[in-house]
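Below is one structure; the comments refer to it alone.
Some chains omitted; the rest stay in position.
Naming follows writing order (A, B and C), and every chain is counted from residue 1.
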Amino acid sequence: MLIEQSAYANRWRAVSPAAKGGFALGGLLAAFVANTPTAAAGIALVVVATTLLGARVSPWLYLRVAAPATAFLAVSSLSLMFSISLDASGGPQWQFAPDAVSRIATVASRSLASLAALLFLVLTTPLRDLIVLLRQLRVPEVILDLMVLCYRMLFVLSEAMHDMLTAQAARLGHASARRSLHSLGLLAANLVVQVWQRAQALATAALARNGCGSLRFLSPAFAHARRDTLIAAAASLALIALAGSLDR
Amino acid sequence: MHIMEGFLPVEHAVGWTLASAPFVVWSVRAVRARLDEYPEQRMLLGVAAAFALVLSALKLPSVTGSCSHPTGIGLGALLFGPAAMVLVGLVVLVFQALLLAHGGLTTLGANVFSMAIVGSFVAAGVFRASRTFRLSLATSVFLAACLGDLATYVTTSVQLAWAFPDPAGGFVASMAKFAGIFALTQIPLAITEGLLTVLVVNALIRFNADEMKHLPLFLTRGARA
Amino acid sequence: MTTRLILEICNVRHVYATGSNGLAGCSLNIRQGSRNALLGANGSGKTTLLQQLNGLLRPTSGAILIDGAPLDYSRNGLAALRRRVGLVFQNPDRQLFSASVCEDVSFGPLNLGLDEAEVRERVAQSLAAVGMTAMAERPVHHLSFGQKKRVCIAGVLAMRPEVLLLDEPMAGLDGAAQTELLAVLDDLSGRGITIVLSTHDVDFAYRWADDIHVLAAGRCIASFDAGRLPEQEVALQAAGQSLPAVVELCRVLVARGMLPPTAAAPRSLDQLAASLADMPSRHFVETLPLGAAAHSYCDGRRGWTRRH
């Protein structure tokens, strides 16, 4: 998981998640405030630069993380490029959409600016800190509990899945598409069984430490949280102002 | 298929978030009530969310040769019931946005609606209906997972078409375009996911019928109905 | 170490819903401050017994006493018990559920209702006790198996238990990690914490424990001072165990007159080697043909000389 890797290794790892969340929110708002493709592209550029130069996220990793979303963008843009209507005989008629270029430019620049804001947040902030932030934002505890457990068990189960896939491959379980689907069915069923067993074990382990309700943990303390949050708020406002000013 | 960050115009992003909100609130309440009764299920749902996430990373062999990933929502709805699956689906989508940059925060509402809400309810509803019509367990499971997937894909296409109507053909033409473009990956995926889910349920039943009886499965409740 | 009993297990039976792997009338005592090894094969009831001592399971019949009073299975009673008696499970991945080391360790003390400052202090102390202070902010999934194991122990220590139960603590650890873990256990034992661990390794039990309790088929078939283990061959055999290698060797050496029967019995092979090194030499070489000595296959002598 590349995002996870960067989230723990970047230069702003120890900055308060509230500050980073604030800046990302600023980026998202700015992306939507920007009315012209140029403005949105400008926002995208500033946010990407902040991520790469400020937080020192590796550009190569950044491109790889952004690739799937940009693929979605490309495919969707394709459908915006053409217009379809019925001709006289009732058959479908393809043509270049008249406003295709400007529509695509608007959507693509806004999407890229928003994506940049999302990537800024996730590439600089481990999920664990984001959960802390959500806790501060008073997200219902049920959801936070599920997130905490999901985060930890994600790694445990994906290791189990990886090991099982390897073990199946060692016995040629993926020799043909048909055998492969069969093997994957067995694998998923085994994981389902593990879901119960592991949940049971975790519940028992929590009980052994007197935990039988909502899961409570000590939140990490972030140095200079207030200062960083103020700086981030100012940067966000500047970003939104930039988006507005590039409009005209 | 999740809509990427920032792709929907602001009014659509807000609109779908508002549309999903009541379902999420309802699911939070349902899960809380369930946890009051069975506190140990807190862990179960957390691990289930991790399971759905891990499953979505699985590469399925696909009919068209393109690789596809299962959503796991159909299987989840059959195992845990649609009420819990809305919340689990929400967590899964949040994680996909935050750990994989797949989907996004502004489009979270739209994605939750198409996958966690429509996907879970269609899967659970189709399963109930198929069992009522006395279809075999395998057929019912296949239809549930497959149609759950298709419903998600159709809903996403509707969301996109509504946001970007075709300048000439309007909503319908746009719907045809989006649905057509994504059909290439989504229809084979729905079929493969249906088959996979049948294999999983079959394997589960063979593992141990005894133990399955003790599990609070939507599936077995459905089977009895 | 006193002879005050902190835990008494009196004829405890445990039948699982599936009917398997329980306890079948198990009785044993744990002395305060002692190091105890529950020795038995897989499936002999060790894990069930440990979960009984922590109140996670309740005897089908029989009783468990703590400080002479029967366990109180009320909500408050269990909370109090689990504060005094902490349990570390075998598999860390089945008991660590939070994202970071420090968060996970704080779980227990927060459940005790302590205030944040107190929790922070306890977390810091527990992590220090297991040598994981530097890792406090690490995510759990970045840790090695041995490190996870130590985090599990810290999570229990943060509740300041009097008794620490550990299920197969050495399983899956390589030599270096075992040594580290043993140092942690020695330290805790030195602070007066009673330790009860399960193991199927008789050599380890003999080397480490004060008291050994042999489990077989859900019963404690023998419970004795570890020093008296050599007399317990019958019980060990019944539990599918053999005598520790050091005992076997010591016997042969004493029988051959190579070791005086008076010496304190060595508990480990290292100790045995040390006592042997103190013995006076004999000279075999002269009684053997010269050629044989020159072509010595056992290079022990060469090795030995090289080292000195």
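Note that contacts are C-beta pairs under 8 Å (C-beta built on N, C-alpha and C of every residue); 3 or more make two chains touch, one makes a residue touch a chain.
For clarity, every value in this text was computed on a predicted model and none was experimentally measured.
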### Overall composition (this structure file), stated as a label formula
A x1, B x1, C x2
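As a working rule, only the chains that are shown with their structure count from here on.
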### Message
Using the definition of touching given at the top, classify the network of chains in this structure as line, ring, star, complete or other.
### Response
line
### Task
Averaging only over C-alpha atoms, locate the centres of chain B and chain C and give their separation in whole Å.
47
#### Entry: Distance between the centres, which are taken as Cα means, of chain B and chain A, whole angstrom
19
### Query
What whole-number Å value describes the gap between the mean CA coordinates of chain A and chain C?
45
### Message
Quick check: what residues of chain B touch more than one other chain, meaning two or more?
### Response
43, 46
#### Entry: Touching two or more other chains - residues of chain C
97
### Summary
Within their complex, chain A touches chain C through residues 8, 126-128, 131, 148-149, 151-153, 155-156, 198, 201-202, 204-211, 215-220
#### Entry: Sites on chain B touched by chain A in the complex
1, 3-7, 10, 28, 31-32, 35, 39-51, 53-55, 57-58, 60-61, 75, 79, 87-88, 90-92, 94-95, 97-102, 104-106, 160, 164, 166-169, 173-174, 176-178, 180-182, 192, 195-196, 198-204, 207, 215
#### Entry: chain C residues touching chain A - in the complex, by the definition given at the top
51, 54, 56, 79, 82-83, 86-87, 89, 91, 93-100, 102-104, 106-108, 110-112, 116, 119-120, 123, 137, 139-142, 155-156, 159
